[in-house]
Every structure is written in C-alpha cells, then in structure tokens.
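Some notes on the structure that comes next.
Note that one protein chain of the assembly has been removed; the remaining protein chains are unaltered in position.
Right, chain A next:
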Amino acid sequence: MTGVGAAGHPRGVAFRRGPAGAGLTLAWRGLLKIRHSPDQLLDLTLMPISFVVLFTFLFGTAVAGDWHTYLQYVLPGVAVQTAVFASMNSAIAVNSDVRTGVFDRLRSLPIARSAPLVGRVLSDLVRNALSLTVVFIVGAILGFRTHGEAGDVALACLLVLLFSMAMGWVSVLIGLLARSPESIGGFGFVLILPLTFGSNVFVPAAKLPGWLQVWVRVNPVTRLSDAARGLMLGTPTGNAVLVSLLWTAAIVAVFAPLAVLAYRRRS
C-alpha cells in the first residue's frame, strides 16, 4: 500500500520543466501514436501518393498537353496541397483530446498552458514532413526533376513545412471550437477546398475566369506554390518567397494566440 501517495515524498518541483520541455514530451506522444497505429502511417502516405498520381494523370493532358510536362508544374503545388490537407489532422487529434478528457488532465498539471498545443503542432510538423517526403519520392519515380540549386530546393521544402505548421494552428483552433469530430469535416472542407483548389496549384491563374483570378492571386497557397515551384525548378520567384513567409507569420500571429485563448476558455 505504501509508495503510492504523498507521504514522505516532497513533490519533485525542482525538476519542473519549461514549456519547451513539456511541449517536446507531448510531441513525443504524438509520434508514439504512429508507432502504435500503423493505419495512421497509411493515412500519412496514401494521401500524398494518391494526390500525386491522381492529379498528374487527371489534369495532365487536359491542362498541359501531356502529363510529363504537367508533373513538373504540378508537383510543388501538390506538395503545398498535401501540407494543407495534412494540417487538418491536428483538428481531429485536438478534438479527441478534448472529448476524452486528456486535455483536462494536461490542464490540471503544472505545465505551461501552451504546451499541449505546441506539442501537437510539433508532432504534426514531423508527420507532415513524412507526407512531403512521400510526395517527392512518388514525384521522382514518375519523373519529376528539380532544376534549382540544392539550397533553393531545401528552402522550398522549409517554406511548405512552415506553412503547414501555420495551418496547424488554424486546425488546432478548429479542433478546440468544434462540438464534434463530424463537424470538423465540414469546417475543414469549407476552409481547405477554396484554399487548395482555388489556387494556381493545378491550373495557371491566367487560364481562369477573371473573378476567380482575383481570389487565386491573393490566396496564400498560390503564392506559396509560386515560391515552391520557382525554387525547385530554378525559375524566378519574384517576391513569392517573401510573401509566403509573411503569410505564414501572419497566420501564426493570428491563430496561435486564438488557439491558446480557446484552449484556456474551453471548459
């Protein structure tokens, strides 16, 4: 019976960890889940594979004349699209933590209020990196070749990952606000479809009707795709890199505090 309770054991407050340490522990938790549910791994790999294969052959001939040429155009954009779609996983994971009471446990622990959310976003960053890797492997198998400098290609990947992390905060907010996992689907699609398909990922903006062009040109996914494409193919990017970074920063600046606020309020 002994050894369970408080008797004679001052609590180890001296070891208390900062928000980074707690965040890392919770990120570790997110990654352990992949190990225990291989179906999650399937989720992480099947989506990018189907995106690359499907869109290359679905639109390839229609948009660019032949799919091989189209692959060069579409793959960086598909990487962006994959990152945005994958970021929505956070909403479901966060929502399940709220429903199962795991967040209550975390909130009753002496750790930073932001730690669970930071942990979630960090572990999803790793998962998204995995999905992106799959995109590029499948792309390479089909014949996608980069022409940019290695540093530029790396920068492109980094931009996409950072953007997925920013969208992860939007996703976390949705997960905290949603009443049920079912409502997340609707929420997510209303947000994601205009962002990803209403962009120049699949079709160059010039080929679209005028009213749609207006949206497509301000859409951050368009600017990020421009940046990723330019950096990977070695073509000029104009201000696309800078604008993508600004969008990423702006989304984090707005949605991270909102998510933490929603998390504190959630009761």
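The rule is simple: a contact is a pair of C-beta atoms (placed from the backbone, for glycine too) under 8 Å apart; a residue touches a chain by one contact, two chains touch by 3 or more; residues count from 1.
Just so it is clear, contacts and distances are computed from a predicted model.
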Taking the list "Sulfur carrier protein ThiS", "Energy-coupling factor transporter transmembrane protein EcfT", "ATP-binding cassette domain-containing protein" or "Na+/H+ antiporter subunit C", the UniProt entry for the undisplayed chain gives the protein name "ATP-binding cassette domain-containing protein"
Touch with the missing chain holds, among A:Thr69, A:Thr100 or A:Thr235, for A:Thr100
For chain A, residues touching the missing partner are 1-7, 9, 11-17, 21-22, 25-26, 28-29, 32-33, 36-37, 100-102, 104-111, 115, 267
